[in-house]
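Left out: one protein chain. Kept in place: all the others.
Moving on to subunit A:
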Amino acid sequence: MKEQLILRCEDTLDGIFTAIFDGFVYKNRESQPYEDQIRIAVGEEGNLQLFAKEITVETDSQKAAKTVYAIRTRLGQYVYQRVFYALCHYEEERASVVFGYLVRAFRFGIRIDEHLADSYVMRVMELSRKVSNECQKLYGFLRFRQLDQLLYAEFEPKCNAIPVIMEHFEDRYPNENFLIYDKKRKYALVHPAYKASFFVQEEEMPDIDAGERDEFEELWKRYFVTMEIKDRHNEACQGNLLPKWYRKEMLEFQ
């Protein structure tokens, strides 16, 4: 077995794309056939590995932009979306898996997704499917509250959902000031009406005064209860379609 090379990078999309850029540089330096010996580790520190060389990668937005540009132009929007979704997963190995996938994608071309029998392609498909499924649910399950200045939503997604779902909500509420806060990753998306939205870290967030429930929140809770047909009561079915961990932030279950 060849010596492993571990690239350690910051836990942001930019950080990972920089590491992917560097990964390809190291890979292309190799004179022998490449055998998946480059891995990308995300975050501060993991277990140190025997027989592995570790290199820390400095986040460089230019390199990241180049990587994204190369994927989008040479492999197409569809593959880029696959990669993007997979990187929003919480799996620790996600960056390594995506790197392996991209190595194959640049070799086989745009129709890489047909190679489902390959383990890297399969893994990326699984990761992106998980993210896409969770976000599909969050489109519906996210709840906004009417505060003085803005619509406010907080949630605790398993995957890094905001980058995926933001486009949908910007498109839906162009005329609203809204803020979506990820309690787990401690950052928020702010969207001022009719303007471009931006991210803020927890420290920079405006003070949120939760206040009383308003009329429409009460109406919604009542509506939710009345809609059930008691003769058909079926909690197992409800639980399958709306698992309990989503319900924490949902008004009708509070």
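Here is the rule we use: a residue touches a chain if its C-beta (ideal position, glycine included) is under 8 Å from a C-beta of that chain, and two chains touch if they have at least 3 such contacts; residues count from 1.
In the analysis below, contacts and distances are computed from a predicted model.
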| item | value |
| --- | --- |
| Protein name, per the UniProt record, of whichever chain is missing from view ("Putative DNA modification/repair radical SAM protein", "Thioredoxin reductase", "Methionine synthase" or "Nitrile hydratase beta subunit domain-containing protein") | "Putative DNA modification/repair radical SAM protein" |
| Full-complex contact with the absent chain, from A:37, A:146 or A:197 | A:146 |
| Touching the absent chain when the full complex is considered, from A:72, A:115 or A:183 | A:115 |
| Subunit A residues touching the omitted chain (full complex) | 78, 111, 113-118, 122, 126, 136-137, 139-146, 151, 153, 168, 171-176, 194, 215-220, 222-224, 226-238, 240-242, 250-252 |
